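Here it is: the structure, laid out below.
Of the protein chains in this complex, one is absent; all others appear in place.
Naming follows writing order (A and B), and every chain is counted from residue 1.
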Amino acid sequence: MADGRAAAKRPINPRLWLSGGWLLILVVAALAAPLLAPQDPLAQDLFASRLPPMWQGGSEPGFPLGTDSLGRDVLSRVLYGARIALLVALVAGSCTCALGAVLGLIAGYYRGWADVVISRLIEIWMAFPPVLFAILLIAVMGTGLTSIIVAIVVIDWTRFARVIRAEAMTQGAMDYVASAKVAGRGRFGIMIREILPNVLPTIVVLLTLEMGIAVIVEAILSFVNLSISTDDPTWGSMIAEGRAAIHHSWWVLVVPLITLFLTVLSFSQLGEGLKDHFDPVLR
Amino acid sequence: MSFLELKNLNARVGPLPILRDVSLQVAPGEVRALVGESGAGKSMIGKAILGTLPDAIRITGGEILLEGEDLQAMSPKARRRLIGAKVALIPQDPLTALNPARRVGPQICDRLVDILGWGRREAEARVIELLHEVHIPAPERVMRAYPHELSGGMRQRILIASAFAAEPQLIIADEPTTALDVTVQKQILRLIRDMQARHGTALLFVTHDLGVVSKLCQSMTVLFGGKVLEDTSVDQFFSAPDHAYSAALLAATPKYTDPGGSLMPVPEATIHAVEAEIAAHDLAHQIETVRQ
Partner (left out) sequence: MSEMLFEIRDLRLSFADLAHKPLFGAAPRIEVLKGLNFDIPRGDVIGIVGGSGSGKSTLGRAMVRLLDVDSGKIRFEGTDISQMDEVALRPLRRRIQMIFQDPMSSLNPRHRVATLIAGPLHLHGFDQITERVDFALSQVGLPLTFRNRYPHELSGGQRQRVGIARAIATEPEFILADEVVSGLDVSSQAQVLNLLEKLVSDMGLTLGFISHDLSVVRRLCKTTLVLHQGEIVEQASTQALFDAPQAQYTRDLLDAIPLPEVTPGWLD
């Protein structure tokens, strides 16, 4: 019976395919934006404003998804926007993850005074209202990509630290940890070799969730004009502009909105899919 | 007439059979053991009777007759009512069987109130009476305690009292002493035997422990891979087991009185023979299904 289970490898599940596929497309699009974009994303052309997408009457070639009220090409702006969104997701997500996971692991496995210090820090941190915290930070540091990333890391590390701490505590109580100790492995070695592989699936899920959250936070801050300069094409600022034009040119709002939606959804699904895929018990 | 009868009961998880044409009978007042190693399906039979099988497990054929009535032909509500009135369970783990957030007394009374429609007062009086019967000192105080405040043996006594409260005709005990120390186990076994004899209740005792079977039960059903291998009296089994697997199982059970006798693991050949028997049975079953 055991042989049968070992031999029958599960096929990669569809949500891993779909979400991974979309994110891959997005990454390629972001990297190749200068080659793919039909127009300069910043170029205004008031004679070509509010052009509809190509499947509607009155469209023009060279503007496949239409233009906004200033005549900027929507497709080009979405493509360039992906660069900012993915950069924020990647950098903010990994930094948050690294900081939170390391502190959580130390608190949960080493316990003792390290745990007391880290746990109190988490509790105090979480008592601050996060939005206020973000606005405050950006007010101090000024707008810009770095401020956004720092704001996300500083606010969200507690999410990782709390979950990973609890998970590390559960795993630390298991007998395989005692077994490694009897074998002569030191504390740091046990944390890396024994605990980490068992906490990794949780980290992966949290990391991808965090990437999704980072994309949303960046969009929100752009929406309220706290991100980078208004001219730069971000999905958030596109949505903000599109909102005003919803009655006569819906595509300006809908295109970035759908892109954002699919991206955030894909991140969370990718995490769930990866977790199942790397679990030897499920595999 | 038997009180409980299973006729060719079959159950599956997905395509995998876990009960294979299980037939057994429990007469009123009989104490029958349901014996097998892990994966033999012994607990599944108890769950099938009580209607508490996990969702993944489907009953694919056969009948469960309680006093001649087929439980599966009944509406879920009627079935629950009948089971609630006539059958009770003594669970394996007395800690998880009690809700840790509620006091013990109201929990045991609930069953009497909800299923049998007793008054709260009446139920409490009955439960206190039974707690006396299972030798619990100061029952009124115990009724107000939370589960974690009581020892394992005490909790199991409470669950036994609770099982007998509604005067059921059959009690299914699912490994009720596995979590207990031997000294406590003996007290609990004695208690179950005394209560069973006094109330004339039939008992279906699910266990892997042949020692316990030999001390408590009159008859026994030996299971392997969801199939009945042997249906016999306890006297017969322990003097001359019929099936080769039963004999091997008995030889593999250590006895402190017999240190010289080297422990014989169940030989692989015996296991293969039983597995072949089961495969042959499955094949016959399939042919039968196709023919129909």
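By our rule, a contact is a pair of C-beta atoms (placed from the backbone, for glycine too) under 8 Å apart; a residue touches a chain by one contact, two chains touch by 3 or more.
Predicted, not measured: the structure shown is a model, and the values here were computed from it.
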> Where the complex has a chain not shown, which of B:Arg102, B:Lys215 or B:His272 is the residue touching it?
Replying inline: B:Lys215
>> With the missing chain put back, one of B:Arg12, B:Lys86, B:Arg103 or B:Arg193 would touch it. Which one?
In response: B:Arg193
> Which is it among B:Ala125, B:Leu263 or B:Ile287 that touches the chain not included here?
Replying inline: B:Leu263
>> Can you say which of A:Ile25, A:Ala43, A:Ala178 or A:Ile192 touches the chain missing from this structure?
In response: A:Ala178
>> List every residue of chain A that touches the chain not included in the displayed model.
In response: 2, 5-6, 174-176, 178-187, 189, 193-194, 197-198, 280-281
> Which chain B residues would touch the chain omitted from the figure, given the whole complex?
Replying inline: 37-38, 152, 181-186, 189-190, 193, 208-216, 234-235, 238-239, 248-250, 252-257, 259, 262-266, 271
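Here is the rule we use: only the chains that are shown with their structure count from here on.
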>> Need the CA-centroid distance for the pair chain A / chain B, whole Å please.
In response: 52
